[in-house]
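What you see is the complex with one protein chain gone and the rest in place.
Each chain carries a letter (A, B and C) given by its place in the written order, and its residues are counted from 1.
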Amino acid sequence: MIEITEQRIESARLIEMVSDGGAGAIDVFIGTTRDNTKGKKVIKLEFESYAPMAIKELGKIVNRASNNWNILKYAISHRVGLVEIGEPAVVIAVSTPHRADAFDSCRFIIDELKKTVPIWKREFYEDGDIWVSAHP
Amino acid sequence: MIEITEQRIESARLIEMVSDGGAGAIDVFIGTTRDNTKGKKVIKLEFESYAPMAIKELGKIVNRASNNWNILKYAISHRVGLVEIGEPAVVIAVSTPHRADAFDSCRFIIDELKKTVPIWKREFYEDGDIWVSAHP
Amino acid sequence: MCKQNQEMEVTIVAYGIARDIIGTSELILKVDEGITVKDMLTLVKRKFPDFEKLTSLLLAVNEEYVEENHIVESGDELVLIPPVSGG
Partner (left out) sequence: MCKQNQEMEVTIVAYGIARDIIGTSELILKVDEGITVKDMLTLVKRKFPDFEKLTSLLLAVNEEYVEENHIVESGDELVLIPPVSGG
């Protein structure tokens, strides 16, 4: 399952989705919105995505992961719109027979997501806002 | 939070416990009971623990993890007694400011747990049962 | 007699900081037929020099990343991709 959603992401739902009798391990990565960046107080965050392409790119990442590791089931949800501090912006759950594959594939997916998936984060501070990573 | 419990482990509760405004990442490892081991069908599993020492050993593992990585909050729950196939036997949740620390520390905790914590798993097959890892 | 290049109208959609730089979410351009992605990006940067300040700028064609020398066709879905920051 891959989705881009405006709703609050419930990790429990994704964990349920990847449960599998053949699974010995599930790794779940939750990217939450932090109240600070490089010492600056963050008030809120907003995510925007080019959703159809984001879903396609996530599908390609999962395909590459499946070639490298024995993935039984996966579920990826990325939030868009306004996200309050402490709420999940992204949740990735992967089930595998053995634990090394769960950790490796989950980490691969979030690392690649951050490199290629067309989603953009805007951080709001007390004195302005920036699009994260836009400038060198 | 470290616990040994006879109740079904709810991952959502542990995730809640490690939520933190300073966290950018939460990694959750769920060890689930698999329906097969080396091609043999597993019917059920039972865990037994020397609980006071298990909790002490888990505390030592967390201390070592905290020396190596920036852990904000952690929650570890290990089930004992009969565990049905597909249910979680162990859940480890760790929150950290950045994601590398979450993956590394969570993986360290489960790897060390399997080496030193006095908990024993008995697998039941159609034709008998074994204490896992007991024999070479 | 020299043959004029045929022109076509393309619509480029902009997200994130790209939309802020352009000031609107859709940019309509008249370009030569057979234009490459690279030349299209050069055109956009010339019109909006603030794009030069970004870490990177790509053009997605029909929901895919493409090579710089990819030829843009009329009717393609074109989207400016500033540096991504999901997760």
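Just so we're on the same page, contacts are C-beta pairs under 8 Å (C-beta built on N, C-alpha and C of every residue); 3 or more make two chains touch, one makes a residue touch a chain.
This one's a predicted model, so the numbers in the text were calculated from it and none came from an experiment.
*Asks:* In the intact complex, which of the depicted chains does the undisplayed chain touch?
*Replies:* If we consider the entire complex, the absent chain touches B.
*Asks:* With the full complex in mind, choose from B:E16, B:E48 or B:E84 the residue touching the hidden chain.
*Replies:* B:E48
*Asks:* Touching residues of chain B against the unshown chain: what are they?
*Replies:* Its contact residues with the unshown chain are 31, 47-50, 52-54, 56, 78, 89-90, 110, 113-122, 131-136.
By our rule, only the chains that are shown with their structure count from here on.
*Asks:* Any idea how many Å lie between the Cα centroids of chain A and chain B?
*Replies:* Measuring from centre to centre gives 23 Å for this pair.
*Asks:* Report, in whole Å, the distance between the mean C-alpha point of chain B and the mean C-alpha point of chain C.
*Replies:* A distance of 50 Å separates the two centres.
*Asks:* Quick one: report the Å distance separating chain A from chain C, using the average Cα coordinate of each chain.
*Replies:* The computed centroid separation for chain A versus chain C comes out at 27 Å.
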